[in-house]
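Left out: one protein chain. Kept in place: all the others.
Each chain carries a letter (A, B and C) given by its place in the written order, and its residues are counted from 1.
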C-alpha cells in the first residue's frame, strides 16, 4: 500500500528529470497504490481502444514545410470572445484525492500556473467552492446528471455561482463501462476521501450504480440548455449526426471523446472520427477532442484535423501523483513547449494556420 | 494427470473472481489434463484462423450513438414463432465428459439457468435422453451423419422423440481437420467415458476414421430435409452460394462456422464472411455465427453484421472445466451482462435495432 | 561439430513423431553442424523475403465449399503427356552430402518411394549416374551454366544420357546473392564431399566465384534450347515479361522462384507474383512455383493461383538431415496427406478444379 508520505510532492525524483509526458506513468506506478494506478491506467474490455487512442496519433504523418517565418509562435485560441493561452485543457477525471493528498487542489494550482482551463469532474474530491479560490485560470465543470432534476439543477447553479465558466455534460455513460481491469483491481475511495458533489457515487468508488445515468436522453439536453447560463458542452460525441443534433439544440461546443477508452472497447480512436465531425460541425461551434494526447505532435494533429483545442487526461494524473501541483505544472509545461517547438519545426507560426494540408499522404478531397 | 477431485465444481477459485470470459481459459488450463486442454484450445494447422477468429472481431470498430432511451434493454430474439431470451447459444462440442465429471449434464443445467439453448454434439458423452430430463431451455442436436442412412435416420428420430427442437447437420467435415497440435497432445477419451450416439467415433477420441463423413453430399441434405421433422440447420457454411443452395433445399437456418478453426487453417474468420452470406440469405432464414465470441461487443458485432444469434464455444468449455454447472452459468451470465451494458453504451435499446450503421468506418454501399 | 554418427538415419526421435513439415527444422538444427544448418536456413540480406515467402501464404484466405462429392480425391497432374502422381516436386538444393551421409542418394530414394520428381542440383555431391540407378521417379537436372559452352554442353548431354527428363536452367543468379548470414557462419564443404558436376564450385563451398554465371544472357537460352533434347525449364522468373520472352524462345516450362530468398532481399514472395505470370503465360506452358511451401494449404493456394505444381525445398533438407531417406519419405508423405485432406475439406475432388474462385475475398476481375 501507498505510504502517504511518499507522494506529498517531495518526490525522490526531481521533476526536471521528467523530459516528456510518457515519463510520468512509470514513476506514478511506483508511488501509487496498485488499485489507484489501475483505476487511472485501465480501459474497457481488452483495452484495444485504450491502445488505439495513442496508436492512431502515431500513425498520422505530419508533412512539414520549411523556411517560413517562425521566429515567434502564437498558440492562443479564441474561444467565446476570450483567448485561451494555448489549445490545451485538463480533462475531467474523478477521485484525484486518491491520487495525491492535494487532490484537485494540486491540479487547479498546476493548471493556474500555466494559465490553462481545468475541467473539474462531478466526482471531484474537493468542493468546487474551494477549488475556485485557488483558480488562476478558467474552471469548467464536468456534469454527470442524475435522475433527480432538482439535484442536477441545484448543482449547475452552485458551480456556476462559484464561477465555473462552462458545464460539460457527459452523454456517453448511461451505464458504467465494461471495466474488467479496474474491477479486478478492486479500486475503492480511500477512507476520508469523498465526492461532495455526487450524492450517490461518493462512497462507492468504481462501483457506481449502473442505473445512475441511464435516464439521460436528448430531451434532457433541451432542459439543460434552458438551465445552463454558462457555456454548455456535450462530452462524449463520436458520430457526426449526434454532433449535429446537439448543435441544433443550442449547445455551445462539442467534446469528441470516447471516455478515455473506459466505456466500450473497440470503438474508434477519437482522432480518427474527428475529421467527419469537424466537417459536419462546419465551424458552427468549437470542437474539443480528448484521448491519447501525449506529445506536442499529437496536439498539432488534433488541430490540423479540425479540433479547436485538446484535453489531456492520464498524463497530468500521473504527474499529480508524482509531484502534486509541481508535477501538474511540469506536465503542462512539457506539452506546451513541445507544441511550440513542433509548430516551428513544421513551419507554422500559429495554431490558427493548422489544417489538413499538413497531413501526409494528402487526404483525398 | 488430472486429479478427479480438483474439478468437481468445488474450485479453489470462487466464480465471482471470473470477471470476463477470457478469465476461464488460464484457470481451466490449470485444472485440466494437458491433452484435454489441448483438445479444446487447439486449431488446425498453424492456428492462423484460430487467432483470426478473435482478431477479426477485435478489428471491427463500433460507432456508438448517444442520448437515446436505453433505460430498458430488449435482448430477445424471435425464432420460428418463439422467443429466445438472448441471441446467445452454446455451440456443440464433443467429449465434455473428459472436461468435467458432470459432462454435458453440467452444460445443460448451466444453459438452463440462463434460459438459453444448448446444441448437443453427436459426440456427447451423456445420452440425449438424460440431458433432456435436466433441460430448462431448448436442446438442439448437432448431427454427424454416417454412411449408414438407417443409423442416421434412427438417431434423428431418437433425438427428436427426446424433445430436441432442432437438428444441426455439420457439413464442413468430410474428413477430420489438420489438427497437428491436438494429435501431438495425444488426446484420448478417458476410461469410462464414451459417446453413446456415435457408434464409430466412440472409443477413438481424436482419431476418428477419416472416411466417417466423406460421403455427405448435397443430395443428403434433400434426404435429411425429408426425415427431419424439427428445424434443420446446416452448420459449416462459409460461402453465399452454399447458403443459397441449402435454403433452396428447404433448410430452416444457416450456421456460419469454420468449425472453431479446427479443420482448415487460413480460411476466413466467420465474422468476415458473414456480411456476404447475410446479403445473399436476404432474410429468408435465420443465420447463426460461431467462432471467436469472447465479449459482449463481439455479440453486438455479429448481430450488426446480420447474424440472428451467435454460438459461444470454447469459453463455456473452460468454464465447465473450472466450475461445472456453476461455471457454465457464470460464463453465460458474464457474456449476457456485457451485451446488455454494451447495448446501452452504444445507444441501442434492442438487439433488433442493430445493423451495419453501427460500424466505423461507414461501409460503402 | 557434428558427430557423424548422429545423423546416419538412426535418429533418436522416431519419424512418426514428426506430424507436419515445420517439425523437421528444430530437429535438424539439433543434429546438423551449425554452418550447415545456417547454409540451409539462411536467406539474403535481412531475410525479409525469406520470412515473406511463408507469410505471403499465411495471408491468403481459402474460401471452402461444402457438400461436394469428395469421396475420392485426384492429385495427379498431367505434364508433357505423362502424369505426375501429385503436384509436389523436390526443389534443387546443393551440397546434400554435407547434410546427411547419404546425400542426394537419400533424397532420390525418398522421392522415389513417393513417386515424385526430384530436381538434382548442378552442385550435387553424388554423380547423376549414381542417382539415376536408385531413381524410382523422374529425375530432373538443375543447371548452372558456365562460361565454357563446351563444358555446359557436355554436362547437358551427360545428364540427359543418364536419363534426366528435364533441364532447369537457373537464370536468377548472375552473381551469388547477398548472403550475409551464410557468410558469417563460414559454411564450407566438409572434407571428402565434392561436387562432381561443378568444376569450379566444387571445393569452394559457399564461396563461389562471383563471375561464375554473370555471362548468362537471353541468347544463351536460344543456344540451350538448341542443345537440350529433354524438357527445358527456366528457373528464377518473377516478371511476366521475362516469362513471355522465355516462352517465345521455346522453353517448355517456367519456374517462378526467388531462389529461396537467398539472392536479393525484399523481392516479392513468389506466391504474390504468380497470378500476374499465370495470366501472361495463359496456359502456353506449365508453371511451377517454389519458396515457402510448408503446408497442404500452401500447395492448394499455389495451384489455385495458377501453378501446375510446386517445389518444396528446405523442409525436405531438414528431413534428410534428421532421417535420411526415411526422413525425406516422411516429409513428402505428410505434405501429400495434408493436400488430400485439404482438398476434401474445401470441397474439391481434384487438383484440376482449383482456381481463384477458392480465394477470399473475391479477386476483382
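As a convention for this text, a residue touches a chain if its C-beta (ideal position, glycine included) is under 8 Å from a C-beta of that chain, and two chains touch if they have at least 3 such contacts.
All values reported here derive from a predicted model rather than from experimental measurement.
**Student:** Let's see if you follow the contact definition: name the visible chains touching the chain that is missing.
**Tutor:** Listed by label, the shown chains it touches are A, C.
**Student:** Quick one: say which of C:41, C:111, C:137 or C:216 touches the chain that got left out.
**Tutor:** Of all options in C:41, C:111, C:137 or C:216, contact with the hidden chain holds for C:216.
**Student:** Taking the full complex into account, find the residue in C:83, C:175, C:282 or C:363 that is in contact with the omitted chain.
**Tutor:** From the options C:83, C:175, C:282 or C:363, the contact with the absent chain belongs to C:175.
**Student:** May I ask which residue of C:184, C:229 or C:337 touches the chain that does not appear here?
**Tutor:** Answer from the full complex: C:184 touches the omitted chain.
**Student:** With the missing chain put back, one of C:263, C:297 or C:336 would touch it. Which one?
**Tutor:** C:263
**Student:** Considering the whole complex, not just the chains shown, which residues of chain A touch the missing one?
**Tutor:** Touching the missing chain: residues 19-20, 22, 57-58, 60-71, 295-297, 301, 338, 341-342, 344-347, 360.
**Student:** In the whole complex, what residues of chain C lie against the chain that is missing from view?
**Tutor:** Against the left-out chain, chain C lists 45-46, 48, 171-178, 180, 183-184, 210, 214-218, 220-221, 234, 236-239, 241-242, 263-268, 272-273.
Note that in this section only the chains that are shown with their structure count from here on.
**Student:** Keeping to the contact definition above, tell me which chains border both chain B and chain C.
**Tutor:** A chain counts here if it touches both chain B and chain C, and no chain qualifies.
**Student:** Just give me the whole-number Å value for how far the CA centre of chain A lies from that of chain C.
**Tutor:** Going by mean C-alpha positions, chain A sits 59 Å from chain C.
**Student:** Counting only residues that touch at least 2 other chains, which ones in chain A make the list?
**Tutor:** As it turns out, chain A has no residue touching two or more other chains.
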